[in-house]
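The chains shown are only part of the set, and none of them has been moved.
Should a chain be cited, it is by its letter among A and B, assigned in written order, with residues numbered from 1 in that chain.
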Amino acid sequence: MFSAIFDKRHPQSGARPGTLVIPKEAPTPRIYMIRYRAEDVTESDVSEVDELKAAFDEEAVTWIDIQGYGDKALIQSIGDLFKLHPLLLEDVVNIPQRPKTEAYGDQLLTVVRMVRVDGPGEIDMEQVSIVLSKNYVLTFQERYGDVLDPVRRRIRSGKGVIRQHRADFLAYAIADTIIDGYYPVLESIGEHLEELEDVVVTDPTPDLLIELNQIKNRLINLRRGIWPQREAVNTMVRGDHPAISSEVQIYLRDTYDHCVQTSEVAEMYREMVTGLMNTYLSSIANRTNEVMKVLTIMASIFIPLTFLAGIYGMNFEHMPELHVKWAYPAVWITMLGTAAGMLIYFWRKGWISFGGASTTSRKQREEG
Amino acid sequence: MFSAIFDKRHPQSGARPGTLVIPKEAPTPRIYMIRYRAEDVTESDVSEVDELKAAFDEEAVTWIDIQGYGDKALIQSIGDLFKLHPLLLEDVVNIPQRPKTEAYGDQLLTVVRMVRVDGPGEIDMEQVSIVLSKNYVLTFQERYGDVLDPVRRRIRSGKGVIRQHRADFLAYAIADTIIDGYYPVLESIGEHLEELEDVVVTDPTPDLLIELNQIKNRLINLRRGIWPQREAVNTMVRGDHPAISSEVQIYLRDTYDHCVQTSEVAEMYREMVTGLMNTYLSSIANRTNEVMKVLTIMASIFIPLTFLAGIYGMNFEHMPELHVKWAYPAVWITMLGTAAGMLIYFWRKGWISFGGASTTSRKQREEG
């Protein structure tokens, strides 16, 4: 959990700015280019950086999607081709960055965090950097695979307004899709919490506490991604960068609302986890109380009886009771009476009930 | 509880903006139109969208109330008729939205959350979207039924100032009525808390903790509606949208005050629930303490006595006491003395009292 919080790919401290630190295990880059105008779309896998020059053609909108950083020279040459600022390129490659929006000349860098549910209780986080210029959008992703297929489909189908707009609308569509991806993740956490809500009272095992702690840490981590994202999107909405038209800003306002909503839900879940943890603690206290009651009832009933039996086990010569005929049954009656008295006492205190364990609370309430 | 937090009606992530996602179970829309001038009122159920064109007549104020979204085409055609922005329509239909006020050209969208007490401990939440233009107000509601009948009655009766004003006053009246609806909901929670306040000490069962947790979650959820509502109303008060006159802004200032007041009460209740939960925990601790005292008193009194009885139950040949005539009564006296000593010791410690359980605390304070 903890080690996931930051990656060790951070450059050596003191390295010169713009140093690209690419881990061994980074996959080889795959580049996919989509170019579209209102009338048509062309798509192609790119193997040569030179093919990307098509993006400078101002008539169409070009989306260049780079997945994987495993080739430093290639990344660098893309940077050179598009004249990316060294710090921009560093932010793109040296992950994880804090989500943010920053202007570099006529390019606008937006860093967001893409999340996906990845197996039960596992969340996969991946940084996506979106570079927006007037005619093209570059997206850089850590690994293969993403949540952006619906955007690709919308471009291909030509339905909706995406093909009528410029690159800023594309960038909006990408950011919006990534942020909408938080909903299913939060939903799966919500469902998990709902399941645990009962277990926490019926079966408070230590494992459960560990599980709650893990969910909490996951939420803390998630929130760490969501919060700065709000700010990043807000910068796009309120900023006056020439690459974003006022019409697209209205759409981005909607994305901003989703950011706020997801961050509120994450916050609320965190409060609820804290609530469950407190419930856990008091369930344990309750259980200890239950255990103690059993012990106290058993001990309180039998210890006095054992004492009585001990009395008549003594070997004094002069114990007149021993010779009385009805003494033995009398002792039994005394014992049963004592036990019954104790039972009544505990029943009045609400510690035991004769209608089954489930009605204890109701009984207690009546006895009060 | 958790699943109620967000609805699954959110569009597929990556869907194009403006996509209307209408769940299967949404009821068929019912449209009701009220048109009024200072002098007269006309009301009608609307079955054809074309009838709504009457709203463009500038002489009267028209309120078109749409309940239920179960007909996508109809909703869309209303959107087309009133030239609603695709995002506005999406916000209206794809619930739940965060409460907010947003301007779309000369239309002003205000999203609020209507609450009602729905059975014991149940709160029904429903999104109401209010679209205000110069001459008409559109309200979109998720389901049939609302809290707005008093507004309708005020329009019909012609008393008060509502018929002298324009559409902005109508929008204010609707928002104000919805926000005033929070008072009875908070009151019912307050009364519930008041009931639980005693029970938490007299009868701290696990069920009670679950109940408290549910109230807390309900308050968290409620607050999530109230907080952004403050902002939404404030935007109406401070904003300078042409559809809202400065006179109506004075009225909205009052609505804003109610928003603040309800959010403060909700916050205060949440603090009080937390207080009750802590009380619960220490009630449990107290009870365990009580249980332990009973056990300790019983064990401390009888264990030494049983030991004494055990001594004279030994079978040694040479135990002179066994043959002494008054030895048996002497042992009894010793035992009773020991028991009395223990009782006095515990009484001085304040663990037991002879004046009945209820006076324990007073006794203890004196012994202190």
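Points to keep in mind about this one:
By our rule, a contact is a pair of C-beta atoms (placed from the backbone, for glycine too) under 8 Å apart; a residue touches a chain by one contact, two chains touch by 3 or more.
Treat the numbers as computed from the prediction; the structure is a model and nothing was measured.
The complex in this file is a homo-oligomer whose displayed part has 2 chains and whose full count of copies is 5.
Here is the rule we go by: only the chains that are shown with their structure count from here on.
Taking only C-alpha atoms, you rotate subunit A by 70 degrees to land it on subunit B; that is to the nearest 5.
Inter-chain centre distance (subunit A to subunit B, centres taken as mean C-alpha positions): 25 Å. By the touch rule above, subunit A contacts subunit B in their complex via residues 147-151, 154, 159-162, 173, 176-177, 180-181, 183-184, 186-187, 190-191, 193-194, 197, 201, 250-251, 253-254, 257, 260-261, 264-265, 268-269, 271-272, 275-276, 278-279, 281-283, 285-286, 288-289, 292-293, 295-296, 299-300, 303-304, 306-307, 310-311, 313-319, 350-351, 360-361, 364-365, 368. Contacts from subunit B toward subunit A in the complex involve residues 1-3, 5-6, 8, 10-18, 85, 87, 90-91, 97-98, 100, 102, 104, 199, 202-203, 205-207, 209-210, 213, 216-217, 220-221, 224, 277, 280-281, 284-285, 287-288, 291-292, 294-295, 298-299, 302-303, 305-306, 309-310, 312-315, 319, 321-323, 325-328, 331.
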